[in-house]
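Here the complex is missing a single protein chain, while all its other protein chains stay put.
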Amino acid sequence: MNNPPRLSFASDYMEGAHPDILRRLSETNLLPTPGYGADQFTAAARDKIREACAAPQAEVHLLVGGTQANAVVISSLLRPYQGVIAPDTGHISVHEAGAIEAGGHKVLTLPHRFGKITAGQIRELLDRYRGDETRDHMVMPGMVYLSQPTEYGTLYTAAELREISALCREAGIPLYIDGARLAYALACPENDLTLPELARLCDVFYIGGTKCGALFGEAVVFPRPGLIPHFFSIIKQRGALLAKGRLLGLQFDTLFTDGLYLRVGRPAIDAAHRIRRALKENGYRLFFDTPTNQIFCVLENRQLERLAQWVDFGFWEKQDQSHTVVRFATSWATRPEDAEALAALLARERDR
Amino acid sequence: MNNPPRLSFASDYMEGAHPDILRRLSETNLLPTPGYGADQFTAAARDKIREACAAPQAEVHLLVGGTQANAVVISSLLRPYQGVIAPDTGHISVHEAGAIEAGGHKVLTLPHRFGKITAGQIRELLDRYRGDETRDHMVMPGMVYLSQPTEYGTLYTAAELREISALCREAGIPLYIDGARLAYALACPENDLTLPELARLCDVFYIGGTKCGALFGEAVVFPRPGLIPHFFSIIKQRGALLAKGRLLGLQFDTLFTDGLYLRVGRPAIDAAHRIRRALKENGYRLFFDTPTNQIFCVLENRQLERLAQWVDFGFWEKQDQSHTVVRFATSWATRPEDAEALAALLARERDR
Amino acid sequence: MNNPPRLSFASDYMEGAHPDILRRLSETNLLPTPGYGADQFTAAARDKIREACAAPQAEVHLLVGGTQANAVVISSLLRPYQGVIAPDTGHISVHEAGAIEAGGHKVLTLPHRFGKITAGQIRELLDRYRGDETRDHMVMPGMVYLSQPTEYGTLYTAAELREISALCREAGIPLYIDGARLAYALACPENDLTLPELARLCDVFYIGGTKCGALFGEAVVFPRPGLIPHFFSIIKQRGALLAKGRLLGLQFDTLFTDGLYLRVGRPAIDAAHRIRRALKENGYRLFFDTPTNQIFCVLENRQLERLAQWVDFGFWEKQDQSHTVVRFATSWATRPEDAEALAALLARERDR
Partner (left out) sequence: MNNPPRLSFASDYMEGAHPDILRRLSETNLLPTPGYGADQFTAAARDKIREACAAPQAEVHLLVGGTQANAVVISSLLRPYQGVIAPDTGHISVHEAGAIEAGGHKVLTLPHRFGKITAGQIRELLDRYRGDETRDHMVMPGMVYLSQPTEYGTLYTAAELREISALCREAGIPLYIDGARLAYALACPENDLTLPELARLCDVFYIGGTKCGALFGEAVVFPRPGLIPHFFSIIKQRGALLAKGRLLGLQFDTLFTDGLYLRVGRPAIDAAHRIRRALKENGYRLFFDTPTNQIFCVLENRQLERLAQWVDFGFWEKQDQSHTVVRFATSWATRPEDAEALAALLARERDR
C-alpha cells in the first residue's frame, strides 16, 4: 500500500489554534479577570496591535468572527440611506446569508477581476450616483469594502490600495478592509502592504484570527479612534460581546508577541508554493494564479473523483460538463510533509 | 407666435385626480366616518375590487403609495433569511432608496430584457441556489417581484405570467406584482392579462391608483386571504395606515364604479399611440417599442435641447456623447390636443 | 320625537377637510406640477410655516401621517445604541403597534401625570443612566419625545417646556414634540406656547394636519436645518414620500394662509368648553380637567349605554365594575349646534 494518508486541504479553519495559544489558555485558566474585554490580556493585545500597526492612537475591538465583524462595522458606519460598495465576489455580497441587508443596507456590487476591484470602478460608480437626477431616490454609496487577500486569494498592491484610499478620502467615505486571511497576505513575498500601511490607508480594518492561528477572533482596528462612538454598546447590542473577553485578548496577545502574526502564515505560503509547483510540473491547469494560501485549479471530472478519494479540497464551480474548478487551501497548520504528500499524489494521478 | 404652449409629458403623476374623485370628495367631506379603513367607502371599494378581480374571498388593503406598498408587502412575506427575486431594473432594485434592504432583505436581481425577466431565468437562479453546497450561508430566494407594465413600459403576456406563476407554485414561493401603472396595461389592446387572470396567477399584487387617476393610493390584493396574518397591524407599524381611510376607500370605490379603472388609462394609450406614430413618421429613433404610456426615444443632443424648450419630458440615460435616451409619458389626464401639439412639435423640429 | 340626530364626538379625524382645502384641490386639479414636494404649493407652504414659526432657516418636510412622522424622525435621530424618553402614555409607547421598536429602538417610558412628564423626571433618568456602572450594557437615552397637547388633552406650559428644553440642551439630546393636535393647543386661551416658542425650544416638532383640518398631512419642522442629513432619502426609503407632494403642499399652504391654522381649532375649543360646562352643571364627574378638545368624563354604566344610543364617543378605560371613563372629542368641524345638542342630551340624561 503506497497510498498517502487522507490529506486535508479543504479550508484554513479546520484545525484548532497555534500551540502557543493553547498553552497560554491552560496556564491562565483559573486566574480571575474582569469580563467584557476589561482584562489585562486584552489591554496587552491592544497595545501590541497598535505597535505592530504603528498606530499608537488606534482603537482596537476584539470580536469573535468575521461575518459578525463585517455586520457590526458596516451597519455602524453607514447612515440609513447608504450602502456599501463591494466586489460582487465579496464575502459580504455572497456568503454572509444577507447579514448586511439584515442590518438595513444594500451591497452595491462591482464586477471583480480575480476578486479585486479598482479605484476606477469605484470612481465611476460614485460619479454615476452623483450625476443621476434621481439620486435622492437611490442608495447612496457610503463606504468601500475590500478584502486582503481577496476571496480568490489575490492581493491588492500598496499602489492599488493607495489609489482607492485617496479616492475614498476625496469622496469622504470610509474604507474598510476585511482581513480574515490577512496573515497569509503578510507572509507572502509578493505582498507590499504592511500593517502600518494598512493602518494609514484604511479607516477601519480587521486582522483575522480565526483562519490565521487562533481558535477564533478578529481584531477590528480603527487607526484613528472615535470613528464610531459607543462602539462597545453596539457590539453588545449585536450579541457580539464575548463575556470572557480574556480569551480574545490572550489569543491576540500571543499572536502579536514576538511578531508571531507575521510568521504564522508562512507554512501555508510555503506549502501553497510547493503545491502550485507540483500542479504546474504535472501539467495541471491553474484557474488563475494566486500568491497566497488558496490555489484554484481546473480538474477533469474523473481526475477530481480520483483525487477526492485521498484528499479533502473545495469545489469552487463547474467550468463545463467535464471540468470543475477546485480549491486547495493550505493553512498555518499545514506541514511540509502534507504538501509533499499532495505533490506526490498529484504526480501519481497525472498519468492515469 | 406659432409656438405651442408648454407641454407636459414628464411623468404620469403630475396632475391631481380624475374629476369624479374630486367631486365625491367634496360631496362627502363633512360626513363623519370611522377611521382606519372601517368606513363604508372602503367596504364598497373592497367589494368592487373583489368583483373586478373575480376573487370573492380576496383580502384588500388600501395603502397610500407604491414604495410603501412594496416595502410592507415584501418585508411581511419574506422570512429573515430570504430575499426577493426581481429584474435589475425593478423599482425596488433601483428607485426606492434601499427600502427593501432597510426592511432586512436582499434584492436578488436578474438581468432584464426590456424590463422583463423570464421563468427560465428564475428557474436557473432557484436551481443554482439549491445546488450550491454553501446555500445555507446564502440568501434564499423567497419570492418573485415583477411589475406590470414594467419600468420600461413593456407588458408580460398572460402566457409568460402563467409560466412564472406555475414555477413559483412549484417552488413554493409567492409571486407579487407591482401594478403602479396597471391601468395603462389594462387599457392596452396588446394586453391579455386581465384582473381576474392576475388574481388567479399571483399571490399578491397591487392595483395602482397614484399614477392611474387617483390623488394617491394603491390597492393591495391578496386573492386568497390570510397570506400575511395581522397585516393591518403591520401596516400600522410601518406608518402606512391612513387615519382617514375613507379617502382611499372613496377613491378606489370611484375607480371601480362602472369599470372606470378599465377605461381611465385609455386617453394615455391613445395619446402614446399618436406620439409613437409622429416619432416614426418623422424619422425619430425609438429606443425600443412599447405598447403602454411610456415612450423611449433616442434624441440627438441639440434636438433634445430644442424640444426641451417647449415640452417637459424625462431624461432616461446617456447613449453616447451626442445622443440621449428620453422618455415621454402620457397619462389619464393627457388630452388629444396635447398629443397633437407634441406631434406637431416633433414634425417641426425634425427638419432643423 | 324630540330626540336629537345622532351626534359625532368619537374623535377628531372623522370628517374630511376644511372647505378651503377642498376648494383649492379642485381649482388646481389639472395643473401639472413636479412630484415629490418640488412643486410651488409645497414651496409656499414651507415659507409660510417658517414665517409662522419665526424660524426663517427652518427645514420643513411634509409627511402623510403621525405614526409615520414619529417613526421616521425618531429612527433618524437616534444612534443604534440609543432609545427615546417618552411618557408611558405617549402615542409612540402604546398606539403605534411597535413602530419605534420596529425601527430598532427602545422607548424609555416615564410615568405620566395627566399625560405629562417633567424635567425632573427626565433628569433623574439621565442621572441614573450615567451613574450606572453597567450603562454600556444598557440603552442610552438619546432624545425626548413629548406631545402638545398630550394624549390626555393637557398642555405643557411655556415654563415647563423651557425647563425640559434647557435640560435637553445641557444633556446634548434632541427634544421632539408631536403636535398631532397642535391646532387645538394653539386655539386654547390657556395655552402660552406659541409656534415661535416651540421652534425656539425644540430640535424638531411636527404640526398636525390630519386632526386639524387637513385631509391628511403632518409638517415636520427642524427649526435649525441639517439636523438629519439626507432626510429626503430617508423619507423615501421609509415609504413616506408622497408622489404628488402638491397635495400636502396645497393643504399646508391653505392652513398657513391668513393664519387659518391658528383659528381652525377654535370651533373645537368652543364646543369643548360648552360641553364641559354642561357636564359640570349637570353633575357629571370629569375624570380630570383639560383645556383642549378632549373631555374625559366618568359615566355610570347605564348612563353610558343610554348616551351611546344618541352620540358617538370613545371608551377610554374601565374605572370599576359600574363606572367607565369615556372621551368626548370635538374637532374643527364641530358646529355650535352639535355642542348644544350634546349639552341638551347630557341635561336630559342627568335625571334618569
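Going in written order, the chains are labelled A, B and C, and every chain counts its residues from 1.
Basically, contacts are C-beta pairs under 8 Å (C-beta built on N, C-alpha and C of every residue); 3 or more make two chains touch, one makes a residue touch a chain.
All values derive from a computational prediction rather than experimental measurement.
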Residue of A:64, A:108, A:185 or A:341 in touch with the missing chain, whole complex considered: A:64
Given C:30, C:43 or C:94, the one touching the chain that is not displayed: C:94
Hidden partner chain, residues of chain A it touches: 8, 10-11, 13-17, 19, 22, 25-26, 28-35, 64-72, 96-99, 102, 210-211, 215-216, 233-234, 236-244, 246-247, 312, 333
Missing-partner contacts on chain C, residue numbers: 80-81, 83, 94-98, 100-102, 104-107, 133-134, 136-139, 315
Touch list for chain B against the chain that is not drawn: 75-76, 79-81, 136-137, 140, 229-230, 232-234, 236-237
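Simple rule for what comes next: only the chains that are shown with their structure count from here on.
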Magnitude of the superposing rotation for chain B and chain C (Cα, nearest 5°): 180
Central subunit by CA centre of mass proxy: B
Chain A and chain C: spacing of chain centres that average the CA atoms, whole Å: 52
Chain centre separation (chain A, chain B; CA means) in Å: 43
For chain B, residues contacting two or more additional chains: 96-98, 102
